[in-house]
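Quick one: this structure, given as structure tokens, is what I'll be asking you about.
With one protein chain removed, the remaining protein chains of the complex are shown where they sit.
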Amino acid sequence: MLIKTFKMQYNTIIERKNFYILFLMLFGYMLLNFLYNVFKYAGRDVADMYHPMRLLLLANGSPFYHFLMLFYPIIVIIPAAFSYIYDQDCNEQVFILSRAGKINYYLAKMAATFWTTFLAFSIPFLTEIILNCIVFPGKAAGLLSNVSKYQIPELEAVHKLLLPSVYSYSICIYVIIFTVMFGIASGILATFALAVSIAIKLKYKAFLFLPVYILVYILNEMSDIIPQINFSTNYYFYFDIFNITAKSFIGYLMCLLSIAGLSIVLVVYKARKDSI
Amino acid sequence: MKIYSKYLVLAIVMGILQTLFYSRTNVPILFSDLIFVLSFYKPIFYITAIMEMVAKLIPAFLFQIIYGTYIYRHFCSAGIYFFSRCSNRRKWFLKEALKLYGYSVLYLFTMTSASTAFCLINFEVHFDKGSLYLVICFLIIYSLWYYIAALSINIIAIVAGSQYSFVIIAGVQLILTLMLTIFDTWMPFENNVPMNKIILQLNPISHLVISWHSSKLAYINKLINTWNINFSFNISFAYLGLIALISTVVGINIINNKQFIITNNETGGI
């Protein structure tokens, strides 16, 4: 029953304009970055060419990345986080609850929101990895800083990455892992916004932008609130795959797990109450 | 009204959060420095500085999201009953817009007061000469900007729905902020300062950076005027005031011509 309810919620979300317009926009934006690189580096000698994985949208500091990150707190909730509010607006909940029961309804909604947002924020960038592997020469190994990868600055930079051992083993696997993590983080943030909309009756849809912005702001200020934190807490640096600003992988995981845990607590709290 | 007054608590929280980093420093705080902290500090055109600016936009976004429903709420529940009794919508809208501006001023004043009070309690604050003038300029410029953004969100929400309104206005602000990086990449600022200054002044976001302004009073000018950009406070007041006026006029026209086909703008329904 839970799986069927999940499928129903999933189908409802992906059929909405919110989801497919956002997905197409992300896909199109990825293609823009890809084509920009194709035309920029066309004709360049392999020896002078940058590593294909260094040209990804999530993997360099280009204006394409900055622009995406500027809008990220807004767009992350657009595909799926409004789904509970939409159910409430037309009171469709009654028909779903009478078929699936409360617990199934809420759990399936959370799962569907996570999964659809994960897909929207990972498929375009995973596709870009495949496209870059096909189009750009595999033997190219240059860095965007134009420093040799054997020079000391680059070796030091590698150690500042999250999971440097994976990077050293295989750049492709490293990039795939962090692209998937980007999708997971996006799914968790969307689920958090959904959980807030479930726990607190939001009078206006625009208020749903508040939870993610407040969360992002508080996380950003964490290093000021807690002096013991000597690494960055800004999402911008964690989603940039090759960024060498001081970061903490354990901190990143703990943060995501905490947000996911909080979302579950909010939803369980609401599920126990009557819905009149 | 009472509900929107309660949201001023957010101003207090934001004011305190923005000054927490002072706990890492042990030096006395100048009040003028506090004003800079609340107004993007002293950015340059590099991308990392611009991204810091974007992070500092968030307290403004919070105000805009909440007060972006101040006028829109009248179009949600009981809209037809309200407007079937309202004979002069223009007058009504102007009154609401003025109240919204009042909330902008109150919000900023509360935020600034909260920051100041927090710093006074926890650190050492010196009220340097010229800082009072700066805080007044800050309140005028930022209240106009908060008003423009919140009013625009209200108007777009009435036309298209609340979920789109914030996305559009926040998007415009983010793009305008990112456009400042052209003075680092495409058109380095120092290459043609007079021309670049005019182009920079066209961007409303640039007027929000208090430290880019200048003053004829020497003791104030030495606190601000970073990078010799030399913005005039009067021009900033006039420019943002003009945009506020245009937004208000546009809003008046939209409200006056609004047809009530949907009962509740937020949930739909005939």
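Structure notes:
Going by the order they are written in, the chains are A and B; count residues from 1 in each one.
By our rule, contacts are C-beta pairs under 8 Å (C-beta built on N, C-alpha and C of every residue); 3 or more make two chains touch, one makes a residue touch a chain.
The rule is simple: contacts and distances are computed from a predicted model.
Note on the omitted subunit: UniProt lists it as "ABC-2 type transport system ATP-binding protein", one of the names in "ABC transmembrane type-1 domain-containing protein", "NADH-quinone oxidoreductase subunit H", "Carbon-monoxide dehydrogenase large subunit" or "ABC-2 type transport system ATP-binding protein".
Within the complete assembly, A:97 is the residue of A:97, A:126, A:141 or A:244 that touches the hidden chain. In the full complex, chain A touches the hidden chain at residues 1, 4-5, 7-8, 11-12, 15-17, 86, 90-103, 274-276.
Please note the rule applied: only the chains that are shown with their structure count from here on.
Centroids of chain A and chain B (each the mean of its C-alpha atoms) stand 29 Å apart. In the complex of the two chains, the chain A residues touching chain B come out as 61, 63, 66-67, 69-71, 74, 78, 82, 89-90, 203-210, 213-214, 216-218, 220-221, 224-225, 227, 234, 236. For chain B in complex with chain A, the touching residues are 17, 20-21, 23-24, 47, 50-51, 54-55, 58-59, 61-62, 65-66, 68-69, 72-73, 76, 153, 157, 161-163, 165-167, 170-171, 174-175, 177-178, 181, 185, 266-268.
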